[in-house]
Every structure is written in structure tokens, then in C-alpha cells.
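Only one protein chain is missing; all other protein chains are in place.
For clarity, chains are labelled A and B in written order, and residue numbers in each chain start from 1.
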Amino acid sequence: MSLIVKNLTKRFTARGTPAVSDVSLEAPAGGITTLLGPSGSGKSTVLRVIAGLERPDSGQILFGAQDVTHLPAQHRGLGFVFQSYALFKHMTVRKNIAFGLGVRKIPRAEAHAKVEALLSLVQLQGLGERYPAQLSGGQRQRVAFARALAIEPKMLLLDEPFGALDAQVRVELRDWLRRFHDEHHVTTLLVTHDQEEAMEVSDHIVVMHEGRVAQAGSVREVYDRPATPFVAGFVGGANVLRGQMVDGRVNVGSFDMSMPHGASAPEGAAVNAYVRPHDVTLTKADADSPEISVARVERMAWIGGHVKLSLKLSDGAPMTVEMPKSEIEALGINEGDLVMANLREAKVFVEDYSI
Amino acid sequence: MKAARATAGALSLRVVAVAFLGVMVALPLAAVVGSVLTGPGGVGAALHALASRTARAALWLTVWTAVVVALVNAVMGTLTAWVLARYKFFGKAILNAVIDLPFAIPTLVTGLMLVVLYGPQQVIGQVLAAHGLRLLFAPAGIILSLLFVTFPFVVRAVEPVLMDIDVDQEEAATTLGSSPFRTFVQVVLPALRPAVLTATLLTFTRALGEFGSVVVVAGNIPRRTLTAPVYVFGAIESGEPAAASAMSLLLVAVSAGLILAVDRYTRARARAIGVRV
Partner (left out) sequence: MKPGRAVLGGAVVGYVGILLIAPIGAIAWSALSSGPAAFFRALAGSGGGFALLLSIGLAALAVVVNTVFGVVVAWVLTRDDFRGRALVNAAVDMPFAISPVIVGFALILLFGPQGWFGGLVRALHAKIVFAVPGMALATIFVSLPFVIREVGLVLAESGHDQEEAAYTLGASPFGAFWRVTLPNIRWGLLYGVLLTTARCLGEFGAVLVVSGGLAQVTETGTLFVFRSLEDRRDLGAYAMALALAGMSILLIVGMEILKRRRAGANPRQGGALRIA
């Protein structure tokens, strides 16, 4: 079942900016769509309006062809997973999962079988009689999933479901979600501020910022072709180099680039270049290297298979570079060395528009 | 606290606390117990006094009115706490303050207020009398004054639990298709059960010992509207220490026993959810 949101606006205070402002998005049927954004971007509010837990001030919510904008949450048939799990503390795991079945008056035997199947699905067989307080965070969240899935929802809404979990557990559950989705294809809407999680799990991303949609598209689109400086900086992380147009070229501090084919910008216009940490190549500097291009390696952090270098450019600006461990070793670069940085790719924004 | 210094300081604090409570609480309790054990006639006389028809009737009246009041409060107190915690309306602050009134108003004044409001000379009193309802000098009056005096207990015990309940759980139930009523019964109520239980027991205990309001409202007619505490008072005034001791000890034993049970239960629950008590 596909989801269409049209021109959604929701405010919590009479004055000031609305929490959600004229947001429109589409979640394709059977895919995982992620609402990605920092705290306060309105992503959770959008999710809660879709679930019916909040009422919009204006706009429409459509499930497939059905307008559900004014349908009470009770009747929307969605599965909602909360960041805080929201398990019923005084009910066993089994009773938690069976809750929605009880509401629908499913006969006891059938409900029991369903609960067993779900327990296996979330790999919690044998823990049916435990209480939430006796489970770990990851286990609790899996119960929350099972409970939401029990009602065979038209859509799964996940509100920062892994936010409260340990890093390791987060990664495991992320994998589990992706595998589950590959098998069952329930339209899923995921809200998160973790851009790594968004990129790993999503079919479709909607980036939100200050209550509005900044960009929507596939993961690659949003990453490779960010529409706004915010998206460029938020999704994937980037170095920001500031400068201006000089002689038709983009001049940002120590770097000088030509414009992309067909693009133009006025002389002297202020520009920001967004450079991904791994779009920079380094070579060791020698006596012949032009001073302007030389940077000093201030710090190196060896993280697993890659290295994160903190550089200080010739004009004093900092730059973060990420390179595979093998390359660094081949180049023989160490802390304190002087290196030359070459930008493989940069996303340049002139004031409010991008080149 | 730093090790060596703390132990001496902590010890002296403990001594002060225990001594204070020992003198103020343990001593009077011991006196009541002692008066039965060492009084003239000892335990035998005490039992004999309690066996009198007046005493038995007083006990029975006290117990059944306390039970009724506890049950009514369990329901009305929970509902009131729900309204306080979940509803927004004009005058809520006033309602909130009014609920605490019985904590502050002297019980004697409570009794007097009820007499003034429902007495046979008043309009309401006459209307009620016409329908065969006597509030004053009747068990109904006792129940009414007890309801007044014990009203805040359940409300104030349930209120913080209600506010602590993760609204998440109720929202989760709604997304799973539950109606508001079902959500209240299956998700909210079980979470409230311990608080309601302990508060109801405490209401019962408090009602058991109520004196000031009852002595004015009930008329204290032996075997009709004479409650146990008033019986004790009467026994003291008329110089029957054995009867007074016996009834006192019984009341103290029951109340103290209930308090201890509630304390135990509260601590066990707190341990279960990991709170240090």
C-alpha cells in the first residue's frame, strides 16, 4: 500500500514556526522510506500525524486511494514502533504481542499460533512468558516489532526505533530490519536522525529540515546530488570551504576549481564548496610543491580499515580526509607531515542555489 | 560519605532518629499493650469487655462503614485522579486545591459542617427526612463524614502514577486498534493497581480510627451509631479503663497490622522494579 502526504502543516504553538510546514511526500508501496533529519526537523511529527496520533492543521494523508486524514488512529490499521518500545509493562511478551489480536477478537488458538510464529520471526522463541523488565533493550524492541506486525498492518511506522539501543545492537537490528523487509515487503516509514542508518536501510529518503522537506529521492541521488547546503552537510558529512568566484573559477581558500560544464556565476559571488572526506586524495608534499596547496597533517585516527586525517590547510582552515588504511601506508604519511590535497569532487553552492 | 568520620556521624544520627521514634511512637504503643496485659484482670478482663454487645456492635459498625468508604473511595478517587491528570478545564486548579481540604480541616469542624448542612432543621435535612433518609444520627452520616475525611488518599496516591505512565503505552494500544475504554482497562488500570490497593487500605485504616467528625454527626447511640473510637472515649470518660484498653489495643493492632502490610508490599514492589527503598 502506498502512502501519499499532501501539504501537511502542523503547529504546536499559536505563533512561531510550525513544527511541520507544507510537507508533501510519497512512500512507494512495499519499500522502506526514511524521514531523515536532525532533532526538531518535524520528522517525528509527520510520522505521528500519519499514524493518527496527532491531528494536522491542514493537509491530506492518503493510504493508497483512501483519504484517511480524519480517520482515528484506532482504525488506521498501522503498525507503530516507538523509540521507547512502549511495551505494556505488566503484560508478558506473549500478551503484548497478542494485544492487537485480542482487540480484533481473533480466536484463541489462531492467536496463539500467530504469536508463536512472530516470536520465531523476531528470534525470541522461549521468551514468551517473560516480562519487559526482564528483557534487554534489543529484545524489547523486537517484541515491539512483533506486536506491531501481529495485526498485519498496511504499513509499518518506525519512530527512531533503534535510538535507545547500544551501537552494536543497533547495527544488528538494522540488518534484521532490512532482511525482514526483503522477505515481507511491508511498506515501511522509518524516522531517524542517523544518516548512516538511513543510507544503509532505505529505498527512498526524504530529508527534512526545520519542518520542511529539503530533498527527496533515492539514497544515491541525495548523497551525490544534494539540493541544498543543508542536505550536503547533513547527509554523509562534508568539509565546507568558503570563498568566491574569481576569474570565472571557484576560488575557495587553498583550492581553485573550474565550473561545471554550462554553469555560470557572477564574478565575486560568495561560494561554499562541500567536499566529502573521501573525495580528497593526498600526496606527500616536497620542496617543489606550491605553498598554497600544502597542508599539515595535525592528527590521524586509525578506525578499523580506514584512516581519518585532520588537516590544516595553508590558509588555516581545517579539513577532514578519510582514506583507506592501505593507501596511507603506501604513501607513508604520518602525523606532522606536509601533504598536498587534491579535490576529486566538490559540490559548490552559490548563496542559495547550487552549481 | 567519607569512611571514618561518616560512621560516627551516621551512627549518632541513627541514635537520635531511633530515640525520637522510640519515645514518641514505641512508648505510647507499648503503654496500650501493657495496659491490657498488666491491667486488673489482665487479658481475660479485656476479652470480656470486648464481648459486650455494645462493644461488638461498635466494632461491627466501625468495620463495615470503613469498608464501604474504602470501596467508594477506590472508585471515586481513581476517577478523580484520572480527571485531574488527563483533562484540562477551567477551574482545575481550584478543584485541585479543594481535594486537599480534608487534609487540613479539623475533623471536628467537618462533623459540624455536615450537621449544619444536613441537620434536621435545615432545608436539605427536611427534604431527606421526607424521603426517609436520615443522615445525622445514622450510619449514613458516619459514612458521609468518613468519605469527606478520607477523600484525598486515593486521589493523591493515584495521581502521580497516572502522570508517570508513559503515554506511549496508551498510544501504542490505540495504534493497535484499542478503544479508549479498553485501553484504560487493559493498559492503565493494571499499572494503577498497586497504588489504588495501598491507598484503599490506608483509607480503611484511617476510617477505622476517625473520631472528631463521627462524634458530632453520629449521635453516638450505643449499638446504633456508636463507633469503636467513640466507644473508647466513652470508656475513658466513664472510668472503665479495661474496656478502653481492650478496644484500643484491638484497633491499634488492626491498624498497625495493616500499615505494616502496606509498607511491606510497597517495599517489595519497589524492589521488584529496581528502586531502592
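The rule is short, and it goes like this: a contact is a pair of C-beta atoms (placed from the backbone, for glycine too) under 8 Å apart; a residue touches a chain by one contact, two chains touch by 3 or more.
Since the structure is predicted, the reported quantities are computational estimates derived from the model, not experimental observations.
The shown chains contacted by the absent chain are B, with contact judged over the whole complex. Checked against the full complex, the one of B:Ala17, B:Leu71 or B:Val167 touching the unshown chain is B:Ala17. One chain is missing from the display, and on subunit B it is touched by residues 1-2, 5-6, 9-10, 13-14, 16-18, 20-21, 24-29, 31-32, 34-35, 76, 79-80, 82-85, 87, 89, 93, 95-110, 112-114, 116-117, 122, 144, 147-148, 151-153, 156-157, 159-160, 162-164, 180, 199, 202, 205-206, 208-212, 215-216, 228-230, 232-233, 236, 244-245, 248, 251-252, 255-256, 258-260, 263-264, 267.
Note that only the chains that are shown with their structure count from here on.
For the pair subunit A and subunit B, the distance between mean C-alpha positions equals 55 Å.
Residues of subunit B that touch subunit A in their complex: 166, 168-169, 171-179, 182, 186-187, 190-191, 273-274. Against subunit B, in their complex, subunit A makes its touches with residues 51-53, 73-80, 82, 84-91, 99-100, 103-104, 133, 144, 147-148, 151.
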